[in-house]
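Of the protein chains in this complex, one is absent; all others appear in place.
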Amino acid sequence: MNRSSIATHLILICGALFMTLPVWVAFATSTHAPETILREGLQIWPGGHFLETYNEVLFVEGGVMKKVTATTMLKNSLILGIGFAVGKVVISMLAAYAIVYFRFRLAVPLFWIIFMTLLLPLEVRIIPSYKVVADMGMLDTHAGLIIPLIASATGTFFFRQFFRSVPDELLEAARLDGATSWGFFIDILVPLSKTMIAAILIIMFVVGWNQYLWPLIMTTKEENYTLVIGIKQIYQVLNEGGELPQFQKAFALTILATLPPVLVVLIFQNWFVKGLVESEK
Amino acid sequence: MKRVQYEHSPIPYLFVAPQIIIIVIFFLWPAAQAVYQSFLLEDAFGLSSQFVWFRNYSDTILSGAWLQAAWFTMIFSFLVTFLSLGLALLLAVKANEVIQGASTYKTLLMWAYAIAPPVAGLMGNLMFNPLIGDLYGFMNAVGFDFDHKLDPVDAGFVVVLISVWKQVSVNFIFFLSGLQGIPKSVQEAALMDCKSSFRRFWTITFPLLAPTTFFLMVINITYAFFETFGIIDTTTQGAPGGATTTLVFKVFQDGFRGADIGGSSAQSVVLMLLVLALTVIQFRFIEKKVHY
Partner (left out) sequence: MSGVQLKFVRKTYPNGAEAIRGVDMDIKSGEMIVFVGPSGCGKSTLLRMVAGLESISGGDISIGDRVINDVSPSERDVAMVFQNYALYPHMSVRGNMSYGLKNRKLDKAEIEKRVNEAAKMLKIDQFLDRQPNQLSGGQRQRVAMGRAIVRNPQVFLFDEPLSNLDAKLRVQMRIEIKRLQRRMNVTSIYVTHDQTEAMTLADRLAVINDGLVEQMGAPMELYSNPKTLFVASFIGAPQINLIPVTFDGKTLNNGSLKLAGFKDLPENTDLVLGVRPDVMTQTTKGQLDMRVDLVEQHGGENLVYGALQGAVNDEGEELEICLKGDKALLPDLDAALRLSFDPATAFVFRKNTGERLL
């Protein structure tokens, strides 16, 4: 190995450490007793309290919050992540199909309405959005949490782009074969989009799981917290309580909130990267 | 446009209906409300309101706190964009060079994409916790009089560091795929024409990455404006004294904590204009790219 390639590896190793060490330290520290953490600070090697900490966080009521366990929050996060991903794929595929494969009078104005969502991120319409959901009685419901998030344009644009790249002749052949518009969609287009659908599902699961601002203002009851917003509340509780600060639990929760999306990204890495890079074209 | 399309029928309307209905109820209507409310002044109990033209705008936007937030947002966005792009580009170029362990490096450098900004914020906050945080101890041990709870610069440092950490992975993925998209023949031609690898990078590789870089700049600015909300909310909460308050955080603070609906709406409208500007710039660029 020559000198420049040693330097290259050195830079990459530093980069990899920079990206991974904080999370590893968070994990290692979460497996120590609170006394150890207070006395010695952050830990680089795992300690002996793994089962104890995670058991208490996941299954014991009052272990982290008054009423709910991390298992409940994990469940809420999963519902949000999966509901968001599936909902987004379904409605954006349908809309993209209509826009690409049909000639209809309002196609252009409707396309612009979908486009406009790019100009209106949640942050610029947050209070009126909250009011709409509140007026519809959808606060603290899964529907109220998920539905307002799934309508944005990114998924529609992605599928529109993909559908346009499908050869025209497939539709023509299908029409000669007597396929109805719904038949062509279900028999040909959806199976053809399999890998694209998988890629978008993965990305959107991560995006949905990681939602913060909307769940934060939408959910008022502890039992509806997702992990991502739950951890912040816990952190406050831990700091304000009179007892020994339970830092190991706070770290354990950050690990729990991180693990599922990270696993999804690692397992489906190739699809994920493809979907991410393609979707921005 | 497809050569053959299905003709007029109610079917396409059924297909777009779910998305359009959700957009109208949860996007267009609230956005219109925000614009409307930005011209109203409500009394303290929210019982009556008065049309006040641009007073909310002049009151909030000319206030010292808003200008401070705007100033911080600009510096913050610049630093986050510049640092995370620079770091990601360096790592992507190096990762594109190595043969041994390439896929391991790639995985280790991109996986942080999956971590939510508030989770990253919380992790960082714990690392800088004065009771247990080794980073806090380290900063003081090397001679800084470090206290991010009191010192605006130190607080800014913490927020920028976490935001950059969180964003490197996305930039890395795009840069790496951009680099891999450069034809091998072009790189080989460059190798024969130019001996210095440093010069080769700046004269051949970097110009060919320009479209990716530009696209990522827009993405990063958007990230620094909007998505860092979760990081700020779990670390400094805009403290000390509003020194790390971004414009988005201020909209949330004034609207939800301060219940100043009119002022918060006026800020929202200003943000909409900013997003519009960013989108226009992005599309101008994409149009240009077509002519390449």
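By written order: A and B. Residues from 1 in each chain.
Basically, a contact is a pair of C-beta atoms (placed from the backbone, for glycine too) under 8 Å apart; a residue touches a chain by one contact, two chains touch by 3 or more.
All values derive from a computational prediction rather than experimental measurement.
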Among A:E40, A:E61 or A:E169, residue touching the chain not depicted: A:E169
Hidden partner chain, touching residue among A:A28, A:V90, A:M116 or A:A179: A:A179
Sole residue of A:L139, A:L192 or A:L259 that reaches the chain not shown, by the stated touch rule: A:L192
Contact set of chain A toward the excluded chain (per top definition): 167, 169-170, 172-179, 183, 187-188, 191-192, 194
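Everything below uses one rule, namely that only the chains that are shown with their structure count from here on.
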Centroid spacing, where centroids are CA-atom means, of chain A and chain B in whole angstrom: 17
Interfacial residue positions of chain B with respect to chain A in the complex: 2-9, 11-13, 15-16, 18-20, 22-31, 33-34, 37, 87, 90-91, 94-95, 97-98, 101, 105, 107-119, 122-127, 129, 131-134, 137, 165, 168-170, 173-174, 177, 197, 215, 219, 226, 229-230, 233-234, 248, 251-252, 255-256, 261, 264-265, 268-269, 271-272, 275-276, 279
Chain B-facing residues of chain A, complex: 4-5, 8-9, 11-12, 15-16, 18-20, 22-23, 25-26, 29, 37-38, 41-42, 90-92, 94-95, 97-107, 110, 113-114, 116-121, 123-129, 131-133, 147-148, 150-152, 156, 164, 168, 171-172, 175, 181-182, 206, 209-210, 212-213, 216-217, 228-229, 231-232, 235, 245, 247, 250-251, 254, 257-258, 261-262, 264-266, 269, 273, 276-277, 280
